[in-house]
Every structure is written in C-alpha cells, then in structure tokens.
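Once you've had a glance at the structure underneath, I'll fire off some questions.
Every protein chain of the complex appears in place save one, which is left out.
The block that comes next holds subunit A.
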Amino acid sequence: MVTQITSFGRSGLYDWMMQRVSAVVLSLYTVFIIGYLLVNPELTYEQWSALFEATWMRVFSLMVLLSIGMHSWIGLWSISTDYIKATGARFFFQSLCGFVMFVYVVWGVQVLWGL
C-alpha cells in the first residue's frame, strides 16, 4: 500500500472510477452541445439564454463543471507524480492546479446562475 495524501480520493479504485464517470459526463455534454448547434444552425441569443435558463441545463452544466475539475485534477496529479520529481516543485504545481480548478468552478457557478 502506497500512501499519498495529495491524490483525489486516496483510494486508487475511487480515483479510477471518478476519472471514468467524469469522462462519460464530459463526452455526453460535448455530444449534446455539438448536436444542439447542428440542429439549430441559426441560433439566436434568446434561444441560447433560454436553454441556460432551464434548471436541468444548469444542473447538467454544473455537473460538467465539477467533472472538469475532478478529471483534470486526477489527470494532472498523475502527470505531476510521473514527471516532477522535486517535492517542492510538484507541490507547487499541484497547488496551482487545485487553485485554478477551484476558480473555474466558482466562476462557472456565477456565470450559470447569473449571480
């Protein structure tokens, strides 16, 4: 057993599962948005904002936002433990990633709910 406090869920299985679940959410959203744009080639501002007014769309988007945070954290954490061998530099990189993801999530919530 290798203990590591900076990984996402501490269990390898949990991180692995989350990586897969978030990947599914992200691809569903991508397919949906592309599909929506294809079906509505002459998209107006009203249509677009009406779409994001709907509660289900906000929930879906928030899920995507959280998935992006999780997915990129797990991925970048893996990469940093592979390639950044100096503890200080690795910790700095991981903190930076964590900070950026946090900012994105908060900012995204603001955008979605028009706060």
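Points to keep in mind about this one:
Keep in mind that, in the parts below, a contact is a pair of C-beta atoms (placed from the backbone, for glycine too) under 8 Å apart; a residue touches a chain by one contact, two chains touch by 3 or more; residues count from 1.
Heads up, the rule we're going with is that contacts and distances are computed from a predicted model.
The chain absent from the displayed complex carries the UniProt protein name "Succinate dehydrogenase iron-sulfur subunit", chosen from "Succinate dehydrogenase iron-sulfur subunit", "Transketolase", "ABC transporter permease" or "Cell division protein FtsX". Looking at A:S7, A:S22, A:S67 or A:Q94, the residue that reaches the missing chain in the full complex is A:S7.
Across the interface with the omitted chain, subunit A contributes residues 1-4, 7, 10-13, 15-17, 78, 81-83.
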